[in-house]
Each structure stands twice: as C-alpha cells, then as structure tokens.
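With one protein chain removed, the remaining protein chains of the complex are shown where they sit.
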Amino acid sequence: MDMIVVLKSSATDVDEQRVVERIRELGLVPHSSRGEFRTIIGAIGDKTPQACQQLEQLAGVDEVMAITQPYKLASREFHEADTILDVCGIRIGGPHVNIIAGPCAIESREVLFDVASAVKDAGASILRGGAYKPRSSPYSFSGLGEEGLKLLKEAGTAFSMPTITEVVDPRDVETVYEYADMFQIGARNMQNFNLLLEVGKTDKPVFIKRGLAASVTELLMSAEYVLSQGNHRVILCERGIRTFAEETRFTLDVAAIPVIQERSHLPVFVDPSHAAGKRDLVPALALAGIAAGASGAIVEVHSCPERALCDGPQAVLPHNFVTLMGQIKQVAEIVGHRVTLWGREEEPKPRPAVGGWAG
Amino acid sequence: MDMIVVLKSSATDVDEQRVVERIRELGLVPHSSRGEFRTIIGAIGDKTPQACQQLEQLAGVDEVMAITQPYKLASREFHEADTILDVCGIRIGGPHVNIIAGPCAIESREVLFDVASAVKDAGASILRGGAYKPRSSPYSFSGLGEEGLKLLKEAGTAFSMPTITEVVDPRDVETVYEYADMFQIGARNMQNFNLLLEVGKTDKPVFIKRGLAASVTELLMSAEYVLSQGNHRVILCERGIRTFAEETRFTLDVAAIPVIQERSHLPVFVDPSHAAGKRDLVPALALAGIAAGASGAIVEVHSCPERALCDGPQAVLPHNFVTLMGQIKQVAEIVGHRVTLWGREEEPKPRPAVGGWAG
Amino acid sequence: MDMIVVLKSSATDVDEQRVVERIRELGLVPHSSRGEFRTIIGAIGDKTPQACQQLEQLAGVDEVMAITQPYKLASREFHEADTILDVCGIRIGGPHVNIIAGPCAIESREVLFDVASAVKDAGASILRGGAYKPRSSPYSFSGLGEEGLKLLKEAGTAFSMPTITEVVDPRDVETVYEYADMFQIGARNMQNFNLLLEVGKTDKPVFIKRGLAASVTELLMSAEYVLSQGNHRVILCERGIRTFAEETRFTLDVAAIPVIQERSHLPVFVDPSHAAGKRDLVPALALAGIAAGASGAIVEVHSCPERALCDGPQAVLPHNFVTLMGQIKQVAEIVGHRVTLWGREEEPKPRPAVGGWAG
Partner (left out) sequence: MDMIVVLKSSATDVDEQRVVERIRELGLVPHSSRGEFRTIIGAIGDKTPQACQQLEQLAGVDEVMAITQPYKLASREFHEADTILDVCGIRIGGPHVNIIAGPCAIESREVLFDVASAVKDAGASILRGGAYKPRSSPYSFSGLGEEGLKLLKEAGTAFSMPTITEVVDPRDVETVYEYADMFQIGARNMQNFNLLLEVGKTDKPVFIKRGLAASVTELLMSAEYVLSQGNHRVILCERGIRTFAEETRFTLDVAAIPVIQERSHLPVFVDPSHAAGKRDLVPALALAGIAAGASGAIVEVHSCPERALCDGPQAVLPHNFVTLMGQIKQVAEIVGHRVTLWGREEEPKPRPAVGGWAG
C-alpha cells in the first residue's frame, strides 16, 4: 500500500466516492476502511509523487500519508545486502573502510605529489584533489581545470592510488571521466539533476555528498537519479548540514550514517573536514564517523595549509594524519570493520587503463 | 580596512612580526595597534577571501575578522540608489511592485492560456511557467522542455506579458534566451556557479531565488557572479529557508527582504507559494512580503490545481488571486510602493522582438 | 480514530494478533484493514501519547501515525470561533488588533513614564515592561523585581493602560498577579511546565511566546497546560525561531500566524522586536505580521535606547513608533481587522481594581 488517505470527520459519502474514483483514475487501487469517526482509504500501486499531492486537495480529505519511500533502487528493500564496489581493485562499502585523502584543490604538481606521498604512506587508499572548485565568490581561485586533472592522474599513477575529483558541470563529465577514477558530486550540486543524469550514464563510481539542507530522503533520491541511468556504483557522504550552531562551519549529522545504512544498501562515508572547517576538530569528527559505522572518510590534507588557495584552515597536516589513520584503524575494528591499507598488507592489483574497471 | 587580525594575549613579538610580514606578502597594508592585553593588526587592501583563511592559521593569531562584505557590484556602497530595470517596458525595482504569476509547470496550451488570461486580468504584469522542472524524484514530471518554452512565448505574446522561466543547465541558456524575457535561477541552483556565469553573459534579466540554506551574503555573492560578467539586470527573491518548522514547506524569512535592501541596490521579490507549500497560506505570506517592502511577488496560480502535474497544493485559484491582487495593491501603497497594473491604468508599450530590450 | 498502525509487509499473523491485543489493552478500539501488501490497523479512542510510542515498538510494526493533534482545549475543533478576551475593557483576539508597547526592562520611573506617555499617545493599548529579565549572562542587569512591578502598576494607572510583564519563576506568580494585568511567559520558559501550571491556576490572561526551537504543536501544548488548569485566557505570540540565518537575531516565522489560526481559536500576536534584534527592521516585521493576520504586536520602545540596560538596539524610538502605528492601522484594515485605539475614538471603561476583570 503506497498511501493512506485520511478523510475529515466531516467528509460526506459523496466526498468519499470522489476520492475513491480519483484514486482509480490515478491507476491506484483503493481500499476503504470505515472507523468509528473517520474513514481511511488505502491507495495501492506504483507511487507517483504527484498522486499524493493531487489527492490531498480533494474535498473532505484531511491528510495523505505516504507509506513507502519515494526511492526504489537505492533502498534496502530493493537490495538487501550492502553494496560493495570494486574501484581499481579496492573494495568499497560494507565492512571495508577506505580513507580518501589529499588537498582540497590541486594547486601545483609539487604540493599534490607531496601530499599524495604522505597520505599514501599513512594508509589512505584513494587520492582526492579538486580541479573545478565551486566557490561562493567569483573572485576566488576556482581550480586549475583540465590542467589539474592531468596532474591528478599523474599522481594517481605515480602512487598507485585511484583518484576522485569533483565535477560541477554536465559539460565537464566527459573530460573528468578521462582523467579520474571516481566522480565527486559536491554538496551544492546534490540536486543538480542534469549533472546526476550525466554521471549516471557513465560506468565510473559516483560519490555524492549530502546537500547543506538536504534530508536523508532527498540524498537517496539523488542517488536514485544516478542509479536510474544504469550506473549502480554510488557512494554517499555525510558532510555536515547547515544549522544555527555556528561554532563549526557545518553541523556533522553523525546519526545520518546509521540512518542511511538502515534504509539503503549503498556505502556511506563521512567528511569531517568540511563539517569542522577547522583542522583541530577533524580527528574527533573523523573518529566519530567511523565509530558510527561509516565505510570511510574523506579528509583534506595539506603540507603547507597556511598557503593553501582553498580551505587551508580545515586541512590536516601530514604528521597529524598519520596519527589519525592509526586511530581510525583501531576504531574501525571495534565496530567490526577493517581499513583497506593500500601498499601495506597487500599491494593493489596493477592499475588498468582508465575506464576499464568492472563495477 | 578589510580585515582585523586579533592576536592571542600569549602572542610573542616574533609572532606579530610574522603576521605583519605575511600581510605585506599578501599585498595588504598592515596597521598595528597594541592594546593593554592584546595587539590587533588591521590589514587593508583588496580582499581576497583566502587571505583571511591564510592569516587565521599563523602562530599567535586568535581570530581574523572581515570588516567589508565579500561582494562589491551587488552592494549599496557600490551603487547607492535602488536599481530599477526596464523589462519590455515594465519597470522593476524600487517603488514599482510587480506581480509575476502563472502555473508552476507548463503542462498544456489550454491550462497555460487559461491561467495567463486570468492573471493578466487580475493585474499580474509578468507571466511565469516552468519548462525545465528540477524534481527531487527522477520519476516525476520534469517539464515539456523547448515545447513548453514555445507555448510560453506564444502566451506572452497573446497577452502582452513579458515571460520568465527557470533554466537549470548551462547548456539550455541559449534556448531559453530565445523564448523567454527573463531567466529564473531556482533555489537549488543558486550556487550552480557555471550556470550563473552563463546567464551573466547574456543581456536578459536574471531572477535569482535564495537557496534553501543560503545566507543573505551567499545570495548576494551569487548575484555578484552574474554582475561580474557584465549583466547588471539581477533581481533577488526570498522563497523560504529550511528550518525545523515543518508546518510549512519552508520558513519564509520575511526579514531577509529589508536586510537585503539595506545591503544591496538590487530589487527583492517574495515567493509565497514555495514557502507555504499550501494555497491557504499564500495570501498571508504574499501580503507579509509586500508589507515588509518587497518589490514584487511571484505567485503560482492554476485553474485546476488538483490535476496539476507539479506542486498543485500550493497553487492559488484564479478567483482567489483576484482578491489577493486587490489587497497587494493597497498594502503596497501603505509602504510607499505602487503596483504595476498591466493593461489597466496604462497599456504597455508594444512588445519588441525578443532580446531587444534595453536594461 | 486516533492512530494508524502500519504493519511491515513481512509482519506475520501472530504479529498482527499481538498488535490488536495491545491496542485493546491500551483501552483503544482496533480496526484492521488488510491491503494487498500490508495491513493497517486503526486505533480509536482517547489518545495517550505513550500509547503511540508503545505500539511503535511491537514486532511487525513499521510505523504509527497520529491522526489527531495531541492538544484539545486549544484546538479549533474544540472551540470553532475565535476566542476574544476582555482585558480591562479592551477586547483582544479575532478582528481586534492591539499593540502592546513599552520598554524592554523597567529601568527607572522616568524612562517608564516617558515611554508610556509616548506609546499611549501613539495608540498603543497595553503597556509592557520587564521587572524580571531572563539574561543569558549572570553578570547582566536582570530587572528591578518587585520595585519594577510597582512602577509598572503606577504607570498603568496613570495612563489608563492595562499592563503586561514577564514572570519567570513559579514563586513569583503571586507577586506579579498583584501588580500586573497580564502574565507574559517568555520564549525560554515556554516549556517551563510548572510555571505554566501556576499561571493556569489564576484568572489573569497569559501571553505565551513561542520558544526558539518550538514547533507550533508544542506551543499549542504549552497553551493546553494553562487551559487545562481552568484559565481560558491565553494569547500566543510568534517571536522568531533560531535558524542558520544570522542576519537577524531570530527568524520571524511569519507563516506561523495563519498556521496557528487555522489550528487554534486563541489570539496570535507578533513580536517584531526580538525577531529583528535591530530597530531598523522592526517596522517591516511588525507590518508583515499584521498583514499576515496577527491580532496584535508587542513592540519595544525606548526614549533613549543607547542607554538602555537591556536590548537597546532593538528598541524603536517614540517618533518612529508613531509612524509605525499609522501604518499598522491601515494594514490591519486591509485584512479586515481594526486597531483598538485607546483614548482616541473611545475612552476605555474606568479601570477596575486589579484582579476583578471578567474573562
């Protein structure tokens, strides 16, 4: 049963009749149940969100309550087991904990390679770096573009790490596809639906960050956009929501991690850097996320953050990242997970040509 | 003076010296002032947002406070008088109050023309209608696309009303430009910076809705993106923010209207329909916005909302819109404004070919 | 029917049987309705909130949805017509618009009388002034206490205005009752339930401000506390909620006014001063509230705000209050209301001895 239509106590038989007819007209099957004071009518069938809105407006209707969630492919009901992706030989999701690390923006070959080397050594399994940076000011550094992508690919190859980078424009999807191993959809683009459709048509993993004001349901609907195009390799990320609490840049909604896991089979990561906005708080938030069951974290690291062109204050220094990785490893184990330690216990499989990974 | 750097009470002379040097290196002019317990250093010059972040990380620095706003072209300081735009002969901004009305989505020629005729008669001056609808579900009706734009242009011509429609993808800017008189940037795209840059390169007015979680400063920064490209015809719109208050779809932040007017010369509208999410509340919110000084309102009207394919519950019925227009007219006058009554007091100038309006 | 219990699609007959039994045990009447995929069970009877929580935990239960609101005496269903109170001869509620004005805190006889005289002349019908000020800092001025109440009573008598003052402690209810005509319950005490019970036992009107983080339902539940004790003279007030929008002190949720009016018969006021936090914004918010249908406003006025001991920045100057009153009067009329103009059109009835008003 998809919806429950609750009639007002003042609804007439004619009102009820009209609601029943309209339910049929919408292609749903009505089931009336007359209580002592009110009648409720179930409406069963494939839910279209507008059906809900349309029924709500009929005379005599008090409320229409949705029973099933508006997403399907992203739901646990559709796919009960945790989805585990294979990205260049690394397994992501379920008990596998992966740490994505790197600078906020790709600024220069030197900084990128310094940071990549440091995070690889510390145990990060995936390299991040932004080439297209959405910035609230038109006067801020907005990334090196394709030049940055080239550097990222070069670093990924040099350190045998798969790479992830943000794409902000549907017109750039093809270019980003060429250089990076995973697409990142930033919080501000979580509901850029055309962009979601575009990455949904590719075969590379899509890492979607929760919007600043997005509910968990809306995040899963955005995943549904990608899944509906045939790309089943989606990873979700809690990165903080906007609330009145101004002591941190955003409020990390750590509970979203188990909530998403309950509703969806997709892997969930935590982004402690953007939530905190301040490096001193990053370790506490990273560990909180891992303790809450996240399948990984994405952490900004910079070798000289006071000269970073973007978000320096939240970048962790390499030596602090080493300590953090050690703690993450232990906390993950307490909750039954295991950190993928690239280049430590096991060498990754040789990196195949771009685009060639099986999902 | 752009920033104030407050040193910790424990900062040493060496710390202070380094901060001063770094300020100079960033191209700013330092001004030290030693207080009894702390030293503060002003940093004067063209502000780059990252300078603020970079100084904040130096040893001995307690806090860096920005003094000037990060936007320029959008600010009252840059342009003291209210900006008044001319759109197809209609004046928008300052004391001129314009009501934009029409259906949420363009669904069919019949509905669009019905609604256009009704809102024109009631006194609306601009016709709205969506051809590209951003929908949280990939399974919802997402608009008729170019077919819808054609219908909108046809209706605008038939009823002598300039038209506005949402654009969601940089790739559609050219097409929308061809058919509509104004671009609407929806709340979910307020920080789709490439889209802002694209419409900034045209000469048609851009109506930017405040994001669900955007501060007023961020809204003005988004306007700055458009203005920085040479398009000075920007209109802002308060449409409700996301808060814990779930009784309405969003929380109309009515105070944002006078706050924006204090900081910026750009016209500010109110969108009561999306904030309310429910037609019964639309008149109260529309009047509240006009009473608070808005230069207009954008209202969804539908002749048969219980069959609307999008947002029916918040669409006002034509006969209620007539009553609302009457009240808006009176409230506007009390606060020193005047509603543009299309086709009533004065016939509009003949509608020139699309693209030919002077700003 | 009070609740709908939705069973999981996986629920067994045994699960269903247990839910039905538990509903009966809770003193409610069950009504099962088996749909194609799920069974839903109505639970009819006097709702106890814990029944809802208890059913929710049974095996096989997916969701329990409340159908009726948890408040009764405060609801429109209980009392369809607008409640109109008589306070010392002034009618409050419905179409009667009353403006409550005065200083934030009672600081001295001189300031209080100056302000009282000015707001009376401008058309305010009720005098406000705080004697017990809840302050976030223990080092701030917290009011003159009983000394302040005496001054307030003296000013009320001198200017023939009923008075309102905040009470923050159940132990002060008796004292405040002696001096003032109306109790104000501040936002921070909206859920100080013992205080609500205490004022509920008196026969003087209780003006309850919405808490910073309270839903409309919670506000009505707080009213229910007072009503349940036999005091039916309750007035509600929207004064801004806490959100991420930091440009104003709080975010005035103007939509709460019509929402409350739809659900409740109690009068609703607006407090533009605390929402704005800044005097320049007060007129816009006051007019917005009146335009949205409020039955009044409570406005802070000070003759020398830059020396005020509390909340000076949000106090309106007397001459600006005169202008505002003129606009309020006109806006009220447009929405079918009428401002009570004390000492203008009609002299109030002689002020009877304290405590002697009929409700």
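Just so it is clear, A, B and C label the chains in written order, and each chain counts residues from 1 on its own.
In the analysis below, a residue touches a chain if its C-beta (ideal position, glycine included) is under 8 Å from a C-beta of that chain, and two chains touch if they have at least 3 such contacts.
Quick caveat, the model's predicted, so the values are computed rather than measured.
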item: Omitted-chain contact residue, chosen from B:120, B:188 or B:242; value: B:242
item: Hidden-chain contact residue, picked from the options B:38, B:171 or B:307; value: B:38
item: From B:6, B:158 or B:341, residue that would touch the chain that is not displayed; value: B:6
item: Residue in contact with the excluded chain [from C:221, C:254, C:286 or C:328]; value: C:221
item: Chain A residues that touch the omitted chain in the full complex; value: 213, 215-216, 241, 243-248, 251-259, 262, 275-276, 280-281, 284-285, 287-293, 327, 330-331, 334-335
item: Touching residues on chain C - with respect to the absent chain; value: 48-50, 53-54, 56-58, 70-71, 134-142, 168-171, 188-189, 191-194, 197, 211-213, 218, 221-222, 224-225, 228, 241-242, 305-313
item: Residues belonging to chain B that touch the chain removed from view; value: 1, 4, 6, 29, 31, 33, 35-38, 40, 42, 44, 62-63, 65, 67, 242-244, 246
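Heads up, the rule we're going with is that only the chains that are shown with their structure count from here on.
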item: Label of the chain whose CA centroid is most distant from the centroid of chain C; value: A
item: Mean-CA-position distance for chain C and chain B (Å); value: 33
item: Centroid distance [mean C-alpha coordinates] between chain B and chain A, Å; value: 28
item: Length of the line joining the C-alpha centres of chain A and chain C, rounded to whole Å; value: 41
item: Shared interface positions of chain A, touching two or more other chains; value: 242
